[in-house]
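Written out below as structure tokens is the structure these notes cover.
Missing here: one protein chain of the complex. Every other protein chain is in place.
Coming up: subunit A.
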Amino acid sequence: MKQKKHRIPNDIIFGMLSKLPAKSLVRFKSVCKLWRSFVTDLRYDSHVIIFSSSSSIQSVFFQESGSIKLVPLELPVKSPLFLKVVGACDGLLCVPISSQSILWNPWTGRYKILPIPETWSFEQFGLGYDRSTNDYKTVRVKLQDIQIYSVNNNSLKTLPLPWLIDFESVHWGTFGISINGALHWPIVFFGNVKTTIKSFTWEFTPATLEKQCSCILRLDLTHQQCRLIHLPDDLGHQPKFELLDFDGRICVVHYHDEGHIDMWIMENLEEQDWSKLMSIPRLEELHSDDYLSPDFINKNGEVMMNIRRKYRNRQRTNWFCLYKPKKKTFKRYEIETSKRFYQVITYAKSLISPGQLLPRHEERLVEAS
């Protein structure tokens, strides 16, 4: 057969590969060395939002026309009675299923069963990555201690907290935000400092914080170190705020009672130096019971937000809004569905499969090698 020689430029090949499903992508690592490096270097900066309702998880696609396409993500195991995502990191989700939990990459469909009971999900939770040991860790924070589960070692460690804290989340169903190997939660600090605790290092002078004030709890997973981070001074005493990951930096979303939002970026962690990224005005057409909740900032600096109802945190969100700071305009995206959604989760998809994950529908635990 006569075959015409095609020399397709590398950037076209790269563009094509980025549109492939996960399984083909991983398979094509063995085509040649160049393709292998393409797949290894592929990063998805596109933020994906997923919705979880009590019985299903859906991936959200924003269409140019202003509509939203929902694509259901098939859970690899039988769905629990009430579905809740308790952690997200590097394209992996942690989902409790009755007496256990799964660590799941919804894009590749690969998952691993973790011996973490559902009751953990009633506490403040988080999923993070420890670069020093190439290990994913799930963390539960209770009032007085922190439990860290290592996925690689299948081991659990409990660390007492040196302070008395409480969690202050604006929404139901939030979890610790994973940024650069550390987890972050919005908390209220009560100022009660316990005496020295062995096996636990913490670096912070609580005396500089007033009693009962809002701040950020940061858990460094590599050093297993906890510290408290001051909020920007402008936020006042006990503000309504939550946290986002902005390009690997902590972003504080400050909700004003009047309906507008300020977004702050951590410039320097050591000096706890904040700078204001932008202010988002109140959206006039919004019902007085509703408010905007930022989900992510895209590469054009625009903020995607979902609309929530005050007082009833579990109220479904049925539309989104993209705020364009340059023009100060809002673009509306609507969902046509009768489903009730409780959680909005932002993550970037990845090919990551930590440890030895099981393929779909193969329900047995693999011994850690």
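Basically, contacts are C-beta pairs under 8 Å (C-beta built on N, C-alpha and C of every residue); 3 or more make two chains touch, one makes a residue touch a chain; residues count from 1.
In this text, contacts and distances are computed from a predicted model.
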Name under which UniProt lists the unshown chain, selected from "Chloride channel protein", "Ras-related protein Rab-2", "Cell cycle checkpoint protein RAD17" or "SKP1-like protein": "SKP1-like protein"
Per the touch definition above, residue among A:H47, A:K84, A:R110 or A:H254 touching the missing chain: A:R110
Touching the absent chain when the full complex is considered, from A:R27, A:R131 or A:H223: A:R27
Footprint left on subunit A by the chain that the document does not show: 3-6, 8-9, 11-13, 15-24, 26-33, 35-36, 65, 110, 359
